[in-house]
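Just one protein chain is left out here, and the rest sit where they should.
Moving on, here comes chain A:
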Amino acid sequence: MSKGTLFDKVWDLHTVGILPSGQTQLFIGLHLIHEVTSPQAFAMLRDRGLPVLYPERTVATVDHIVPTGNQARPFADTLAEEMMQELEKNCQAHNIRFYNIGSGNQGIVHIIAPEQGLTQPGMTVACGDSHTSTHGAFGAIAFGIGTSQVRDVLASQTLALSKLKVRRIEVNGDLKPGVYAKDVILHIIRKLGVKGGVGYAYEYAGTTFEKMSMEERMTVCNMAIEGGARCGYVNPDQVTYDYLHGRDFAPKGADWEKAVAWWDSIRSDPDAEYDDVVIFDAAEIQPTVTWGITPGQGLGVNETIPTPEELPDSERAIAQEAYQYMKFQPGQPIAGTKIDVCFVGSCTNGRISDLREAAKFAQGHKVASTVKAFVVPGSERVKQQAEAEGLDKIFVEAGFEWREPGCSMCLAMNPDKLEGDQISASSSNRNFKGRQGSPQGRTLLMSPAMVIAAAIRGEVTDVRTLNGNP
């Protein structure tokens, strides 16, 4: 059993008590809600006549269903409009802070909370969305929950949970040029599997993570759940504090000093004990692309799609399903795969640093005539910042569409969808069957830079060969 880790410390501090079932009643410091998984929770509260216990500890925004084109109300999609109105009504009725479209603060829930300084080290964060693990980048214990649990948090600001084990995932060394945080997490999931993390919290440690910016750490933590781990975190350090300082909800004045001291104290101890430790070498990580139907089916961009013989027994059935669905042959190179749609955005890679990196590669190039490509900023603030830097112009000149903030084609609950068996190069997090809105649609996950390379060449391309590099 782990001891002395950040996870243990934060868990203990937030423990309200042990329930008769043996589960822990855990206090939730920050509760984030959105339009998809909250309406039924509010309805359950109404049915039971329960109030929201700490309305000031819940923050709402709208992201999944918002169109990234025409956002005029009422939305053309009447179901989306109904969800929107429900959230507006619920937030108003319960006095919950709501960042609506046009507020200047709306965006993907996992982007807006960090950018406003709402997410802080040592907190517990819950949201009815599996990518809540993102917030672990700050040294918070953050995890996705279902709607009945959203109800529980609204009613009691607590959850009934079983404690997780802690696996330390250490990556050391410098990443090669063209290798990004996205490649690091795709590599980890490839190696540990999509269910390797079930029952675990992932602590990301080692020099590779220490050198990462906060936004890179968020990309890594975001996809903990794709490896089966409900939460993933990085111990807070100076990078965390520098990011937080001065943000809207960050502690101010004398509180700041107290906060830093407390944040330092909740870091994993040097002699902390872990349930498991896994070590990777950053130099081994290549620009990574998924070829199949789970985020664990990844490979280096210059590798070939594995044959059944190259795979362990346990992975052969899902590989067979993937060859068939993806219409790929075992042994075929992934580079050169023709791409129909390119998407840069999502809670994984829709932050300003992602867009800057993407723009760097888009500049001076043109999107291939066979490709539909679009860039979706993760929030209104990201959009505003990108426009202030002229990134939007670079994208538009290169032939990308520049959109309004939202979840967009990551999950296609809005008008952005694949059609038929189109293949997308996507900076999002899931390549599940049908994920991007067409029951036959195919998704290749990769870093934003690799998406841009695919858009320009019209096929999966090693980003290191763009811009005149060999």
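Heads up, the rule we're going with is that contacts are C-beta pairs under 8 Å (C-beta built on N, C-alpha and C of every residue); 3 or more make two chains touch, one makes a residue touch a chain; residues count from 1.
The criterion applied here is as follows: contacts and distances are computed from a predicted model.
As stated in its UniProt record, the chain not included in the shown complex is "3-isopropylmalate dehydratase small subunit", which appears among "Spermidine putrescine ABC transporter, permease protein", "NADH-quinone oxidoreductase subunit E", "Tryptophan synthase beta chain" or "3-isopropylmalate dehydratase small subunit". Touching the missing chain, out of A:D8, A:E115 or A:D152, is residue A:D152. Although one chain is not drawn, its touching partners on chain A can still be listed: residues 13-17, 19-23, 25, 27, 29, 36-37, 39-40, 43-44, 48, 50, 53, 64-65, 77, 79-80, 82-83, 86, 117-118, 120, 122-123, 128-130, 132, 143-149, 151-152, 155-162, 194-195, 198-199, 225-226, 228, 230, 249-252, 255, 258-259, 262, 293-294, 314, 317-318, 321, 411-413, 430, 432-435, 437, 439-440.
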